[in-house]
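The other protein chains are all here in position, but one chain of the complex has been omitted.
Order as written gives the chain letters A, B, C and D; numbering starts at 1 within each chain.
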Amino acid sequence: MADVQTLNTVAVGTDPVTDRISGPRGAKPRPKLSRRNIFIYGTLIVVAAYYLVPLYVMVVTSLKGMPEIRLGNIFAPPVDITFEPWVKAWATACTGLNCDGLSRGFWNSVQITVPSVIFSIAVASVNGYALSNWRFKGADTFFTILIVGAFIPYQVMIYPIVILLREIGLYGTLWGLVIVHSIFGMPILTLLFRNYFSSVPEELFKAARVDGAGFWRIYFVIMLPMALPIFVVAIIIQITGVWNDFLFGVIYTKPDTYPMTVQLNNIVNSVQGVKEYNVNMAATILTGLVPLFVYFVSGKLFVRGIAAGAVKG
Amino acid sequence: AELEVTHWWTSGGEAAAVAEFAKAFEATGNTWVDGAIAGGGSTARPVMVSRITGGSPMGATQFNTGRQAEELVEAGLMRDFTELAEKENWKEVIRPANLLEGCTVDGKVYCVPVNIHSWQWLWLSNKAFEDAGVPVPTNWDEFVAAGPALEKAGKIPLAIGGQSWQTTGTFNVLIPAIAGKDVFLKVYQDHDAEVAAGPEIAKVFKAADDARRLSAKSNVQDWNQATNLVITGQAGGQIMGDWAQGEFQVAGQVAGKDYTCLPGLGVNELISTGGDSFYFPKLDDADKTAAQEVLASTMLNPQTQVAFNLKKGSVPVRGDVDVSAANDCMKKGLDILAKGNIIPDTNQLNTEDTNNQLNDLFVEFFKTPSMTPEEAQKRYADIIASAD
Amino acid sequence: MNTSGTAARRPSQLFRNLNAKVASIPMILTALMVFLGGTVWTIVYSFTNSKLLPRLKFVGLDQYERLWSAPRWWTSIENLVVYGVLSLIFSLVIGFVLAALLDQKIRFEGVFRTIFLYPFALSFVVTGLTWQWILNPDFGVQHLVRAIGWESFTFNPLYDQDIVIYGILIAGLWQGTGLVMCLMLAGLRGIDEDIWKAARVDGIPMWKTYLFIVIPMMRPVFITTLVIIASGIVRLYDLVVAQTSGGPGGASEVPAKYVYDYMFLAQNLGQGFAASTMMLLSVAIIVVPWAYLEFGGGKRG
Amino acid sequence: MQSVSIRDLTLKFGALEVLKSLSLDIEDGEFLVLLGPSGCGKSTLLNCIAGLLDISDGQIFIKGRNVTWEEPKDRGIGMVFQSYALYPQMTVKGNLSFGLKTAKVPKDEIDRKVARAAEVLQIEALLDRKPSQLSGGQRQRVAIGRALVRDVDVFLFDEPLSNLDAKLRSELRVEIKRLHHRLKNTMIYVTHDQIEALTLADRIAIMRNGIIQQLASPNEIYNRPVNLYVAGFMGSPGMNFMEGTLTGGGPDGGPQLRFGSTSIPLDRYPFAADARPEKVIFGIRPEHVSCGPAAADEPFSADVEIEVVEPMGADTLVWAILDGKEFRFRVDGHSDLDEGDHVRIGFDPARASIFDAGTELRL
Partner (left out) sequence: MQSVSIRDLTLKFGALEVLKSLSLDIEDGEFLVLLGPSGCGKSTLLNCIAGLLDISDGQIFIKGRNVTWEEPKDRGIGMVFQSYALYPQMTVKGNLSFGLKTAKVPKDEIDRKVARAAEVLQIEALLDRKPSQLSGGQRQRVAIGRALVRDVDVFLFDEPLSNLDAKLRSELRVEIKRLHHRLKNTMIYVTHDQIEALTLADRIAIMRNGIIQQLASPNEIYNRPVNLYVAGFMGSPGMNFMEGTLTGGGPDGGPQLRFGSTSIPLDRYPFAADARPEKVIFGIRPEHVSCGPAAADEPFSADVEIEVVEPMGADTLVWAILDGKEFRFRVDGHSDLDEGDHVRIGFDPARASIFDAGTELRL
């Protein structure tokens, strides 16, 4: 730091810079508590607090006993922490005559979610691929209908779909439900994939065609491996949707295949009885754990994936 | 055979009651597959209807006693139980008679009523009146008069949950209590719009106006939260069906000492005979068809009836059973029933469409202080006029 | 010319790219049979007096007359407009601001992102209840503030007809902005670094750069987000039911709930179909021309 | 025999007619370069030949076979794209063998072909790398290799070098030329870089707005452009153009060009057309202009003022003013000319090109 003069190697110094030694040097000091940082972190923390309040209330409530809840202070931390409600929500809460809590629905939910997510994403990704790379006459019209379909309230479609499934003989089967989820996931997912595949350089697709690959081979060997990030995005959206679905789950299944949300609904919505809020809260958090887990493990890919897909939309 | 039974009884007491059915049914060598769906009829009914129309019906399903399943019956999707009814002589044993009438279409019996619930109860918190320094009222008028005192003591005079069916229920309880049984039947059975627009109903709307004023401060949603206000003495009273009793019991309260119940609001001691019935969709499987018959018969079996209704807190549909285990308030009800002071439930008289329109109207009326009783009555009369 | 004689005829267009067409069958079927078919079916039955079951007993425009004379329908529409406009604006604004903040190369980005996103994973049934509690004057925020000593503090959106829709909005935003934030963040990451540098050299303040340069550049992201938010708004149902059941006094009714209630609670399918037809019609009026411009017209990507 | 033959090809995107009834015959083993400005339809034409675009009208023949409606894979073509279009998730080997695997070629034959292509392109050491681990030049060679392994009759190159920097470009240019010598396949090569066009082509097709302006050898195109457009397009820096009038009688009686106060004798100019319009445009390339003492010996010479001097290493480009108009010429790299200097320049009009100002065609 001391001997700066020697660095004046390129000999041009007719006009010595006056504050050469004394002036600022090196990285500009950035105080940790700059106005900018206070603003950014302040805002983020305040907003994060707003986002966390309901979670706090839910967790705190789920750890209280009912008498404590009756006291009515939802923000107070639990005096006697009890895990009873969690155990009950998971294992012993009753739904009608079946007193095994959410645990029973858990596997059903997994069994419903896995094929529904796989199938709906498979269909939507092929759609997106066909729409962006193999545009045929009328494809845009179908896609427009699909996008409008994204706006139809689910309830309106219940009867037509009941009729449809009845006619093709899939009503009440797991495949029926998988089809329903695929239908309702199709608009948004197709949009997502279409935009993603459109951002893949067209040359790649052309090169594969010249190389002799057909529709499916290009899809499986070329496109699919490149679209992994967007698949993660789709999986997140679809798992959240399917896992939390109640309406279709209850209408298109039977009691022994009810998903977890039906159990959750039953625990939470017992109208003519005493509400066990602590159990409700525990049940909700338990039900949300699977999607939350998926968010955690794929957080990074989520942002990257959408970036790839949406930027060129 | 295995028989799937769908219903919306999911709370503790209800589930215990259903368990009685299941137990009795399984004793006959069949299997009860429980298909409970919580969230009340509004959540459960679309599921049931979808499944029945979708061709994947359950073995048996609950509906409220009344007209909810009418069209399913007309569409030929429900099983006809006339033969069994005649064999087991349901006409005689089921009482009051209008219960079975609700199950009868074109002279054929399509369902099994299993219990009687009545709406016409005013539940009062003794502690609240004590705190306010006024005696516990014995009828609606006294209750209205005590309102200001309760308010002064920082209480909510009348607790009504925010959900629409509770306000409609409250109003429908006021009709027979204020205007009497005949007017009630004229309006809801005959859909007489003139009466609905007439002075008798105007009185009811006046009372409803009072109720609206008294309940202005209640800010809970669920009915049991409202009941909880009464239990804890934060509210003076609540108009609610006999199922509210379960809440008082769970809270360890004693009728007469901690709380008071006034059937028919203490004015006209009438109770309605609503309740639940079971319908049996047509099935292909012969075993299951046979099992349906067994289940229907089991549900009406005297022992099952008692066991079920004691747990459920409702009244058995058979007169020939022993109900000595019932509590005070239920006994009051049984007395009234025995006297024949009964009215049909609105579910039996109105279509769900009409009920729903009424819900919309009353919920608006109760939460909109600027809406005059006259205005509301006019819309009320319109709904009655268009009802079928 | 040795080749000119053998002119080939254009083969049938139907069988070109056959695989693509075959693969699109699920989409075509869904579009035609479910969305289009279902819509037509709904419209047809909206002219009947179907009650519990769909029946072809035509009653002309009766259902529509009743619909438009129902005060509840009007309230529903008003609420949807208020909620829709505010939710759209706030979702986009909050989502964008959060994304912009997270994009400042901050620490713990992953933690904040997860916090903002987690509500998306929870079902409405109980989050509605939780918000109902938090906004309940007797044991929620109002209670808390009063307990601290501000006795006159009033904040009870769910129990005041005039502002109940804002109470729902608060919870709706809580639930939905996380996803918007994620989409926006992704969009921001796609902006050319040089644009930022150019703006800095030009001496343009950060907020101006966002407002006049970055946001207009993020049009495609905004469109994707818009479709997702808007479809959520039109379908708004669960949240209202969970929080207020449409109360107090029907002040928070929304069209989707009207449809549901009439179809399943009132067992008046015709009325429900009429209501949903109106909803679809208004959506179609807005979406179809836009979708055609956006996705049709032959431009790729 | 013609290797590729295009008859009356028309291609429309919606209402936009990109290729307008275009016909073109390419000999077997020929190296044809398509040259033209951005957006003139070069890629479109290549895509049509490859079968990647559905044509609106016309016929395409490859090796005498009508392939107008055949799938790309059945046409016997290999294509190399501007952006390489390597499959990012596959290794170099995977990229090379993908097409063969698709065609169900036996495994040992695939290995043999890949090995041979890798040897030709000197990428043996890279076979197990992913494209992201390669430099631009290496990627380009892999992209060429992908076409190479498939034993095709016709190679299509779509601006294969335009993403590379100058040094790499000149290296790969030579490699492609060597490849052509060895394989003797037909090659159609799109570029908008003239150096590439001039160095590689047997014949060049200059395109503009979907129409071929001139199809001829590089030398012909460079020295005898058929119209003003081709003349202006070829050469960098471009030809000097001067608008003037054509007069019959000069001091020595021959034809002359007059512009401003200058007149250029055209006795030595080999007029190709019979027409003698009055308004013409005279063009002379910068490298055909000499300067200093040598200029005086030329049939035409004049004094100019130097405006800008651009040393370009090997030689220097000088921007000067001739009779009020900009005039460029090239001199040796060691020139000591400076801005503001006045020098004498001269050229031989026989090396010039003259165009009708109206029709823009060469005279």
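As a convention for this text, a residue touches a chain if its C-beta (ideal position, glycine included) is under 8 Å from a C-beta of that chain, and two chains touch if they have at least 3 such contacts.
Everything quoted here is computed from the prediction, not taken from an experiment.
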Name every shown chain in contact with the chain that has been left out of the document.
A, C, D
Using the definition of touch stated at the top, determine which of D:V33, D:I188, D:M234 or D:A320 touches the missing chain.
D:M234
Per the whole complex, from D:T10, D:S170 or D:N209 the residue touching the absent chain is D:S170
Interface with the undisplayed chain - residues on chain A:
4, 7-10, 12-15, 17-20, 23-28, 30
State which residues belonging to chain D touch the missing partner chain.
37-38, 162, 165-167, 170, 173-174, 177-178, 192-195, 198-199, 218-219, 222, 233-238, 285-287, 308, 310-315, 317, 319, 330, 333
Touching the missing chain, which residues of chain C?
192, 194-195, 197-198, 200-205, 208, 212-213, 216-217
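Note that in this section only the chains that are shown with their structure count from here on.
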From the C-alpha centres, identify the chain that is farthest from chain A.
D
Inter-chain centre distance, chain A versus chain D - centres from mean C-alpha coordinates, in Å:
52
On a C-alpha centroid basis, what's the spacing between chain B and chain C, in Å?
38
Rounded to the nearest whole Å, what is the centre-to-centre distance of chain A and chain B, using the mean of the C-alpha atoms as each centre?
42
Residues of chain A touching 2+ other chains?
158-159, 163, 265, 268-269
Note the residues in chain B that touch 2 or more other chains, in rising order.
46, 53
